[in-house]
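Only a single protein chain was left out; the remaining protein chains are all shown in position.
Here the chain labels run A and B in written order, and each chain numbers its own residues starting at 1.
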Amino acid sequence: MNLISIAFLVFCAVTLITYFIIPKKFQWIVLLLSSIIFLFYNNLSIFTVVQALLVLIPSYFLGRKIEGNSNTKKGKRFLILGIIIIVGQLICYKYINIFIESANLICELLHSDRKFALIENSALIGISYYSLIMISYLIDIYRGTCKSQKNIFKCALFMSYFPILTSGPFIKYKDVENDLYGEHKFNYDRALKGFIRILWGVFKILVISQRLGMYVDVVYSKLTIFSGIYTILAVLAFPLQLYTNFSGSIDVIMGISEILGIKLPENFNLPFFSKTITEFWRRWHITLGVWLKDYIFYPLLKSDDMQELNKKCKKKFGKKVAKKIPLYASMLVMWIIIGVWHGGAYTYIIGSGILQFIFMVLEDLLAPVATKVNSKLGIKEDVFSYKLYQVIRTYLLFAFAMIFFRAESIEQALFIIAHCFVWNLNIMLDEEFYYVMPKIIGLDRYDVRVLIIALVVLFIVQLLARKGDVREKFLKQNIVFRWGVLYALMFAIIIFGCYGEGYDATAFIYREF
Amino acid sequence: MKTKYKNILKVTIFLLIFCILLYNIFNILWLENHNIENFYDEPKDTLDIIYIGASTVHHSFNAALAYNLYGYTTNILSSSTQPFSAAKHLMKEAEKYQNPVLYILDIGRVAEDLNARRSNIRQVTDAMKWSDNRTNAINEMLSYTDVDKKDYINYKYSFLLYHNAWRSLKVTNFEKNNDLYKGYIPSPNVSEEEIYCDWDTTDTMELDEKNEANLNDIMEYIKSNNINVLFIVPIKEYKEEIKKKTNSAIEILESNGFNVINIGKIKEIGIDGSKDFFDKDHLNVEGGTKFTLYLAKYLKEHYNLPDHRGDSNYSSWDSEYIRLKELYKEMTKNDFDELLEKYSKIEQ
Partner (left out) sequence: MKEEIYERLNKVFRDIFDDEEIIVKPETTANDIEDWDSLEHINLIVAIEQEFGMKFNMNEVTTMKNVGEMVDIIIAKTR
């Protein structure tokens, strides 16, 4: 179910109303039924039901077995079994076509006529999220951090809680257990806050992200036409498009969950104010970072093998270097996993994996060097201008890596990069530019104006967010202001939102009149 | 307890204001679409003739003049490049609100591709009021095009498109439409090149399958609903192939007992290709006046039409005629009455 659709609107309305009408002790059941509907919407088949059960059944039974055996060899065996099953099915459903393609490639090399058909992707929505969440569930039980859920239906709800299925965040059992199964009274203030957050999310998606996407999509699909300033603009616009889309979806999800009374962890914390890539990943897709840190990074670093490596390096290279080597090794593993999690293509592994790793390692290594150089040159590091430079630098680094993330292949990414180095700013001085461009790009000067204003609004809200809870402050204002802003937001979405006709690549019918 | 009711009240008022604002914005963002929209403004059962077709209709027939001469009312239910697939649905729509003596169908586009431009389809469907008939019109007219079925919803809920109209807002969006001269749009211009408007061929060429099916469907509707219909082939420059196909259509219509007037063949109207067109498709105000004088008389003579002159319920037809004459004076600096006199003499 698309987050921005009539179907989802109706679905949420029905769920919310039912949720607050029925007796509170059945509220979790409403959530479970809604989640099942959402999970199997337009995708109900034996195939998909088995897919879901393949994670639920082992998680539930192994979870109960591991409890009571936490931190023991026996428990570990159950844990490893569970992880293998879950990771196995994730690889199967998500990456099966890569394997089939590889198999076909091998057959070709062996001059065999065998060709395997690609399987149509009917992976359940949220499979990448609920798989990792259930792994964290089992691990937490093993560590004694939480207890297992004895009721298989309640366990199913935890696995399929519908707000999570679209884009996360990654939740931990211990953090949501009470809210998820608890009783919730309708709270007007909380619902209002949730509603505002949903509006804001929709605004980011429909007015900003979709619009930016129109431009970026055209440039990336017609690579040979565009170069120089156009390509650069597309490269710079994509992180914004990605951010407003992703964080906008999260806002909608968090708003809905807030109305229900179920608190979820934040996934974004003003990432574009980061001064380094390292800091960036503590502000972007936060829950993914936490998941990796708690379940991969720390265990890896703490593992005996890593400690062995550390000792050996200490002997050879001394303490300072020895500290870094297992660290960087673990980071590399982590980043490759992140890259693969995003998608089984080299563009993801490079763009949201290896490049990020390289940036972070360079930052770690060069930071002390930079400090020395800056102090010698008299460059102050704790002033606004320097921090501004750092923020811009971080954005540029991220935008560069995202070229690979967005491109369809490595060649395409390199092509884009090469095409940035063309000087054609002077084209913008030509009158014709402003008539021809909208036809090709699909964005006319009105779109550009709306975009600029919307981005300014976004920026101001983010500046305010640095100081505190914007919604809290907003709700304290007088009614005329509050209602005025809400109406402005709602009508900005209705009028300027990129939905309906005129927003597919080919049709700009209203222009024909 | 109290806060609960206060909250409910707040939310209700908030939503109420929202709906009012939405309704107003909806009206402002509407794309101007005169004639078919104006149809609904005419009082019930006051229209004697409904004249359906493409822009050839609203550029050639001066309904206010016809009323002034003979006292019957003609509604111009036309739109730019109207696909012939619209005709049946417009007749159906008209039947809901009016009880005309006659329908006139302009068949200038009877042989044209039914895979019409989407904007031309919209100029019909967006102007129609919400109804089953409208939905049927959308489904049928779009079925000839390559529009994906799942996109039909953009036509049904046209706000999905028009919310974009903020880009082309004009002052007129904020004003109410005037009567707009009872649908007639005169032009004082003369085409630079001479327009070849003779209907000089009797050859026929088979209509495309879909066109023929569509034509049969319309005839079927007319017969089963016992409607009086006159078919008119407008005068303009045609491609050879279209002329031949139209000849086939005329044959089919006449063999089914329908009356067809081919304006291009009627020399007595006196249309001059070098003076009476403003482009190859449309008569200018000179040509339009000649045409109206002829057709208005023909209609009076052949159909049982009432005379409403003097009836205060029909005063808008008088006032629009006066406004039209003022418009003509503004455009050409001449008197419209003089123009009439000149052509009435030719007429005789």
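The working rule: a contact is a pair of C-beta atoms (placed from the backbone, for glycine too) under 8 Å apart; a residue touches a chain by one contact, two chains touch by 3 or more.
Every value quoted in this text rests on a predicted model; they were computed, and no experiment measured them.
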Chains on display which the left-out chain touches in the complete complex: A
Candidate in contact with the missing chain, chosen from A:Leu223, A:Leu236 or A:Leu301: A:Leu301
Absent chain, residues of subunit A that touch it: 71, 139-140, 143-145, 293-294, 297-299, 301-302, 307, 310, 323, 327
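Everything that follows uses one rule, which is that only the chains that are shown with their structure count from here on.
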Chain centre separation in whole Å, for subunit B relative to subunit A (CA means): 53
Subunit B-facing residues of subunit A, complex: 188, 444, 446, 483, 486-487, 490-491, 494-497, 499-502, 504, 507, 509-510, 512-513
Subunit B - residues contacting subunit A, complex: 3-4, 7, 14, 17-18, 21-22, 25, 29, 31, 117-119, 122-123, 151, 154, 157, 159-168
